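Supplied in structure tokens, the structure appears directly below.
Every protein chain except one is present and positioned as in the full complex.
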Amino acid sequence: MRRQIPLVITFIVGSVLIISVFIPHKPFGRLGENFSVYFDIIAVFAFILGGGNLLRVHGNRIYRKHKDWPYSMVTVAGFLVMMIAGLFKIGGSPGITGDLTEPGSMFEELYMYVFTPLMATMFALLAFFVASASYRAFRAKNREATILLLAAFVILLGRTPFGVKLTSWLPGSLSFLEIPNLATWIMSVPNMAGQRAILIGIALGVIAMALRVILGVERTYLGADSD
Amino acid sequence: MSFFETIANIDRRVIFLFIGFAVIIPVLLSFSCTEEASPIVQAIFDKIESLPEGSKVLMSFDYGPSTVPEIQPMIDALLRHCCEKNLRIYMMALWGTGHNLISESMVDIIEHEFPHKVYGVDYVNLGYKAGNQGLINVILTDMKKMYTTDAVGTEIDAVPMMVDIRNLKSFDVILSLGGGFPGVKEWVLFGGDPGNVPVAGGATAVSAPLLYPYYPRQLLGLLGGIKGAAEYESALIKGYPKFKTHSHPGIDMMGPQTVAHIVIVIFIVIGNITFFVARRKEGDERGERGILK
Partner (left out) sequence: MKAFSHSLISCCLLGSILLATTDSIAQVECSDSVPSPLLPPSEVIAEDHPGDAGGAIIVRWKLSPDEAKRITGYEILRSTSPTGEFSSVGFAATGANRYVDANTEDSLTYYYKVVAVDVNKNASESELSPPARSSAQWFNFHLLNLLIIGGLICGAVIYFIAHAKKGKKLFLRRIAGLEAVDEAIGRATEMGRPILFIPGILDMDDVQTIAGITILGRVAKTIAQYETKLNVPTSRSIVMSTAMETVKEAYISAGRADAYSDDFVHYVTDEQFGYVAAVDGIMVRERPATCFYIGAFFAESLIMAETGNSIGAIQIAGTAMPAQLPFFVAACDYTLIGEELFAASAYLSGEPKQLGSLKGQDVGKIIAMSAIVIGAALETIFAISGSSLFGSLAELMHKLFSIVAG
């Protein structure tokens, strides 16, 4: 019974939502948007579970002096400070309904001067990792890898003004060989064709996966084995 | 260990160091490059340019602090262009982090550079609403179902420019800035396509390739990374030379990006040279073993 009820709900909701795509009339027309709203409401409440789990896992580590407990301390402190600053609007309009982002409030300051630079730093790491991954991956090991390598060269240079200057001497009749034009061609022809092929495969995979879930053939995500 | 072996097994931190210098030095020397708008960027500029005064532009801030350096220059340039054209700007966010970024952009660009613009008449901040693509689904048919007030709590019907807004179809163009989830793709699939409203996007360079398949039919144009921002800034300066004196971080950042790309290319070349040397050496050794047999 515990497993049958979710399967029945999945089947009914899945089928009705598919039908509602084709029927704009009430009550079907707005079912999709209503279910989206229901999901968001559930997700908001589920955050309490997430926050609770975070405090429980890291609280345990601190209590038991787990080998990396100082990191847990930083996590819990960060969580509590941001939550209290936001909830009680410290330094801003008093009361629970005040503006969270009021200039000068503690939450706003933490957001601007701690959170923003930390996030930007993490994203900036990508540039370094792209460089090291490119160094390792772009090797002309075989014919396919060589084509990939050449394409990477053209794109990398084509995205810079240096690439424009490098081939700007070419006569007008050979302008298609200019690096920026080659880069645009690679992006809009072979890249786009490949992306679309992958997207078509993904769309079909999604259909099959969704049908397996709606029909109850796939039920591992419910914590149950398929029969 | 030979020289080539040392290079082949180079510590990744050495590469990181070079990339660091490749970015820092041009920034310190203020090295920048000029840009020409490519067709995919020019298409957005032309669309904004073609809109008559008072047209409604929905701008969605779908990004967070992590991508501010790449996305913010696009926002700044687009806001300047819309303000210059006297378009009505509706700002909203699908990302929680977008809320603060709207406030900052409002202060930095609209209030500072266009002080005659009136809040509620020329621009409005609708703030952040949870729901991702579900939110787009809802506002496709009913905007005021989700937005009962603006970001500062004013009743939505008390905001003059919201009076004739019913749903997404009420807008002349949707600009989604941020290539993550939810972002440009969700606006195309759940807003632009079903509502038949033109959507233009701005995305980080990493996520831009994912959006190319939607151009030009479902996506009227795309600003991809710093280069996209720099190209839009160039188009704006070309169309409105007075903006030359304003900040143009996109153009400024193209210098460091150019140098970093060149350094990566050099590393790839070095990597391939060491690879070929090692392979030849391996071949020779195999050959020698063959003779001994």
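Lettered A and B in written order, each chain numbered from 1.
The rule is short, and it goes like this: contacts are C-beta pairs under 8 Å (C-beta built on N, C-alpha and C of every residue); 3 or more make two chains touch, one makes a residue touch a chain.
In this text the structure is predicted, and so the values were computed from the model without any measurement.
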{"item": "Shown chains that the omitted chain touches within the full complex", "value": "A, B"}
{"item": "Touch list for chain A against the chain that is not drawn", "value": "21-26, 29-30, 39, 42-43, 46-51, 53-54, 57, 60, 68, 71, 75, 118-119, 122-123, 125-126, 129-130, 132-134, 136-137, 193, 195-202, 204-213, 215, 217-218, 220-226"}
{"item": "In chain B, positions touching the absent partner", "value": "12, 50-52, 54-55, 64, 66-67, 97, 132, 134, 141, 164, 166-167, 169-170, 172, 180-181, 193-196, 204, 206-210, 213, 216-217"}
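Simple rule for what comes next: only the chains that are shown with their structure count from here on.
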{"item": "Euclidean distance of C-alpha centroids - chain A vs chain B, Å", "value": "16"}
{"item": "Residues of chain A that touch chain B when the two form their complex", "value": "29-30, 32-33, 35-37, 39-40, 43-44, 99, 101, 108, 111-112, 115-117, 119-120, 122-124, 126-128, 130-132, 134-136, 138-141, 149, 152-153, 156-157, 159-162, 180, 184, 187-188, 191-192, 195-196, 199"}
{"item": "Residue ranges of chain B touching chain A (in the complex, touch as defined)", "value": "10, 12, 15-16, 18-20, 23, 33-35, 38, 64-69, 99-100, 103, 130-131, 133-135, 137-138, 140-141, 152, 205-206, 209-210, 212-213, 225, 227, 254, 257-258, 260-265, 267-268, 270-272, 275-276"}
